[in-house]
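Structure below; questions to follow.
For this view, one protein chain was removed and the others were kept in their places.
After this line comes subunit A, so read on.
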Amino acid sequence: MNRPFAEWRGGPGSHTVVAVCPRAERTARSAVRVTPGRGTRRSTRRRDGDAQPRMEPGGLDSPGTGLSETDRRQAVHARSRGVFGTLIQIESVTKRYPDGTTAVDGLSLEIPDGSITVLVGPSGCGKTTTLRMINRMVEQTSGRILLDGADIREQPVSTLRRSMGYVIQNAGLFPHRTIVDNIATVPRMLGWDRRRARERARELMERVGLDGALARRYPYQLSGGQQQRVGVARALAADPPVLLMDEPFSAVDPIVRKSLQAELLRIQEELGKTIVFVTHDIDEAIRIGDMVAVLRTGGKLAQFAPPDELLSSPADAFVEDFLGTDRGIRRLSFFGSDGLELTTQPVLPAGADAAQAARAAASGAPYVLLTDAEGRPRGWAEAKGGPAGGEPELLPTGRPFVAGRESLRDALDCAVLSPTGWAVAVDDQGKVVGVVSQEAIGAAIRSAHAARQDGDGAGGADRADATRAGAVT
């Protein structure tokens, strides 16, 4: 599975709300999308990666975003990025349950518009409570929550809730309604006629990757993963600007979970919702989050930062501990692999003549990579023996990485797993474009780190066109 790749601006301390729009394609696609109301406003805020970034006064200058002049400049310079405003503002909110439990304690968060904010933390740290305060299923004891600048208590609770899709673990589908009718629930409540609501439901089934043949089935006839997709479709049915997701994928097996995460990212690329996503799985948080809020037991905020920053500079020992031991390796997911210097010298195409073989063998690499007629990797052969002398014994190449699209982490992984210590880079069609040694990857990692530390991520961002788009496929 490929890693998502989000490129975030700013070093430690400048985390707030400036984000590199993870993918150029996302913007291009969202721009043509026409939806009524807020959706349009929000989607036009995204921009094409190659277009000159425009400043969005509402987005940048809104109070509380805390952008410095440098941040602003960097935002303009960086390529392929979106600038988001704050949609949901949680202002020193505390929740004390009647039994005296303090579930959330003085929490302040600014949830950026049109991106995924993940709440992560150990069990019982108040994630669900926080999420439910946003749609008022739980009323806070003190503090305020603002939606688009207005206190959420100002509008009728049912209106508020219908503007927020809600997805939970085990989907929580209505067992007595068919899949289409489950999805059509909110549109029906909003007064759509049955035909239109069902049409919309079928459209959404397609969007979340469900076979239309399932439409007339009941939930018990679906697998857990399919039910979860229905849950997402149902939450999206009335095109709400906000999606609240409470551990939506934690009840399915890891493989299905990965595909659901990928699907969510794909849908998000298309729709650009403001998503608040609760999980206790830090890997999931890093994988899908544009911003990650780490909560500690007792409902206190430990850190609120983009995942990249979380990995590179955890705020304290608790966060560091929560992130686990291999955060250095995981952070490599945020570096693109297209800066790697690939070499084609040790690559020997099918039907190569003896001269080519000799050149490949002489390239200095201990092994040469043989490819088939389509250019796909076949296996490694020892350079010394010379591949010309009959069919040599081939070492497996393992999984290659897609150059440019996958991250340095993928490249490193391939190199580590490779019996020769060399990673094979391929293009989208699986054709070999070159090979790279562990040493070369190590050098690339060091220079990527150095580039980050200089506070000038622009170069990295340029190279790092590897995006979530790629990660999803």
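Everything below uses one rule, namely that a residue touches a chain if its C-beta (ideal position, glycine included) is under 8 Å from a C-beta of that chain, and two chains touch if they have at least 3 such contacts; residues count from 1.
The criterion applied here is as follows: contacts and distances are computed from a predicted model.
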From the options "Cell division protein FtsX", "ABC transporter permease subunit", "(2Fe-2S)-binding protein" or "SRPBCC family protein", the chain left out of the display has the UniProt protein name "ABC transporter permease subunit"
The one of A:88, A:111 or A:171 in touch with the missing chain is A:171
Where A:244, A:332, A:357 or A:412 are the choices, the one touching the absent chain is A:244
Of A:93, A:109 or A:186, the residue touching the omitted chain is A:186
Absent-chain interface residues of subunit A come out as 135, 137, 157-162, 164, 166, 168-178, 185-186, 189, 218-220, 231, 234, 244
